[in-house]
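Submitted below is the structure of interest, expressed as structure tokens.
All protein chains but one are shown at their positions in the complex.
The block that comes next holds subunit A.
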Amino acid sequence: MSILVIAEHDNSSLKAATLNTVTAAKAIGDDVSILVAGSGCQDAAKAASEIAGITKVIVADAEAFEHQLPEAIAPLIVELAGSYSHILAAATTGGKNFMPRVAALLDVAQISDIVEVKSEDTFVRPIYAGNAMATVQSSDSIKIITVRTTGFDDAETGGSAAIESCDFSVSQEQSKFISEQLSVSERPELTAASIVISGGRGMQSGENFVLLERVADKLGAAIGASRAAVDAGFVPNDMQVGQTGKIVAPDLYIAVGISGAIQHLAGMKDSKVIVAINKDEEAPIFQIADYGLVADLFKALPELEEAL
């Protein structure tokens, strides 16, 4: 049994999601290799080689892989697939984009968003926005899997695996990268933060998110939002926590002015401790909160900032 993990990276650094994916891979078997496909991605490859207990790192360094467009990445993974029983990627917008393409080219099913490994062929994954957990068994010869990062701890580092290069190249004209508008923030990444404070429709405007920012600064927290807040244009889409946004499971999640729609709960209900601040005592969010505060957030947030 050999397992290949597709690294999540931005060419210069490895993303934390890779560490969770490696932990999932290790729960399946011991022989885990990592593919780093990118352009000028040697630093990311080096970081991958430092994950403990890895067999090897394969680097495919070519211009075609720079933005990891699925039309280029999928044929590369298919080329390597013959040597592996399992191929895993994080269920991020990257992995979700190219992995089903790989599965279809290999004529096998994909197992999306696993949160638990039962055995080498049996996995648990949430369905219906996490309101049900399905245990699924795969009889396919090669298992294509995406991993929900909150389901697995970070893999340890401190290793020094061999780095091998792969000179497979792809030339495709079907898709072309045009541009990227990435949010720049000095706060921790939403999916990796140990404390997250999120705002919902109750925040009333984008400007009012400054109240959350002040609290976040005191706590070293990341800032999230409900779909309602994103749809209303208060904050950008990459802050959305929920079924179809980001899935987070921090030590502390503070939901402010969020009523608690099923779709939002799906993205945060595995947090260790949940705090809800809402002026509506009937809000469904209180049914899953460890600590609820029925209060006007415009009074409570400055008080909270003061008290920390």
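Convention: contacts are C-beta pairs under 8 Å (C-beta built on N, C-alpha and C of every residue); 3 or more make two chains touch, one makes a residue touch a chain; residues count from 1.
Heads up, the rule we're going with is that contacts and distances are computed from a predicted model.
Undergrad: Name the absent chain as its UniProt record does, using one of the following: "Sarcosine oxidase subunit gamma", "ABC transmembrane type-1 domain-containing protein", "ABC sorbitolmannitol transporter inner membrane subunit" or "Electron transfer flavoprotein subunit beta".
TA: "Electron transfer flavoprotein subunit beta"
Undergrad: Could you tell me which of A:E63, A:D153 or A:D290 touches the chain that is not displayed?
TA: Residue touching the absent chain, from the options given: A:D290.
Undergrad: For subunit A, which residues lie in contact with the unshown chain of the complex?
TA: Answer for subunit A: residues 67, 69-71, 74, 92-94, 96-105, 107-113, 122, 126-140, 173-183, 191, 195, 219, 227, 230-231, 236-238, 243-244, 246, 251-252, 262-263, 269, 272-275, 281, 286-295, 300, 303-304, 307-308 touch the chain left out.
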